[in-house]
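Can you read through this structure? Questions will come right after.
Every protein chain of the complex appears in place save one, which is left out.
Showing chain A:
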Amino acid sequence: MSADIATPLRPPRPDWHWHLGVAAFLLVWWLVYGQLIPVSEWIASLFPVERHSHTGEAVAFFFYDVPKVMMLLTLIVFAMGVVRSFFSPEKTRALLSGKSEGVGNVLSASLGIVTPFCSCSAVPLFIGFVSAGVPLGVTFSFLIAAPMVNEVALVLLFGLVGWQVAATYLVFGLAIAILAGFVIGKLRLEGWLQDWVRDIHSGADAPVAVEDERLTMADRYKLGIEAVREIFGKVWMWIILGIGVGALIHGYVPEDLMARIMGADAWWSVPAAVLMGIPMYTNAAGVIPIIEALLGKGAALGTVLAFMMSVIALSLPEMIILKQVLTLRLIAVFVGVVASGILAVGFLFNQIF
């Protein structure tokens, strides 16, 4: 990765240039977004296939969904990048330290959405939280919510499946993070941390935080652009691949096949979905287009959501990272509690919808 070489000689652009630029971008975005259906139909008509054939359906689906998802992602990831620039793990920790359980879990899960977090710093963050007096359960609420309720998952659900499902995912993802953290807190498992983590917990003072770097609005916009660049670098291939697979399922898989395998009648489908999701490690971008296509073919919403939550929230690589600070027993409890929450959501939704 090459860093931009800043040219300190030229004075930075004033903030209002950036405001204008962002406004112009939003206008262009909105105009283009309105034209996506006609353009995708036009592209599909260029292919020498019957529009209403399986292949025609698949082609139209692909050329409508790829640009739509890319555009939605650009907008939301940029916005979240700007929002996140107002938060930092240090500020979040200060807000959470010494909070009681209950209120702390709710606050922690909510902050998990807006605090910049990368799973590669899960271990330093965990230690930093616990050693500063953030209760174990509250720390877990953060660690569950941060990856599970993320803007990429929400945008994809919104764009490909519908806002109702996106809202449902947001509410129940948060609920699982809050409740699972609360339960883990109530179990009093501090003794199940690796020994050296406990020592830091009892001994060290909370280290001094970095001095606040002052950011202008322009800096924040730049962070938003940086976030878009980073997310796209990571997920563009998954999106195209995922939507490609989705398009195939959309065009070719018979209507009732999925209803039989993943429908609401088969009670075992929810636990099976959760189990299948644990070893799978992909980001939301790869899994959601497939989910859309499955839903379209009659798979039950609860089963599909359970699968998705399991893929994102319970990942094997993350557990291996956490093994440095947690004992296996504690990891098992963590997985058990979160998996139960996901199961409950899955069954509940299959009952309701």
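The definition used in the following text is that a residue touches a chain if its C-beta (ideal position, glycine included) is under 8 Å from a C-beta of that chain, and two chains touch if they have at least 3 such contacts; residues count from 1.
Simple rule for what comes next: contacts and distances are computed from a predicted model.
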Task = Choose one: "Thioredoxin family protein", "ABC-2 type transport system ATP-binding protein", "Aromatic-ring-hydroxylating dioxygenase subunit beta" or "Glycosyltransferase family 2 protein". The correct choice is the protein name in UniProt for the chain not shown.
result = "Thioredoxin family protein"
Key: Contact partner of the left-out chain, one of A:A44, A:A58, A:I127 or A:I231   = A:I127
Key: Absent-chain contact - pick from A:T55, A:T74 or A:S88   = A:S88
Query = Touching the left-out chain: which of A:W16, A:F47, A:F86 or A:W196?
reply = A:W196
Note = Given A:P116, A:G244 or A:G296, the correct residue touching the omitted chain is A:P116
Message = Give me the chain A residues in contact with the hidden chain, please.
response = 1, 3-6, 8, 88-90, 93, 116-118, 120-121, 123-125, 127-129, 131, 196, 200, 204, 206-211, 213, 324-325
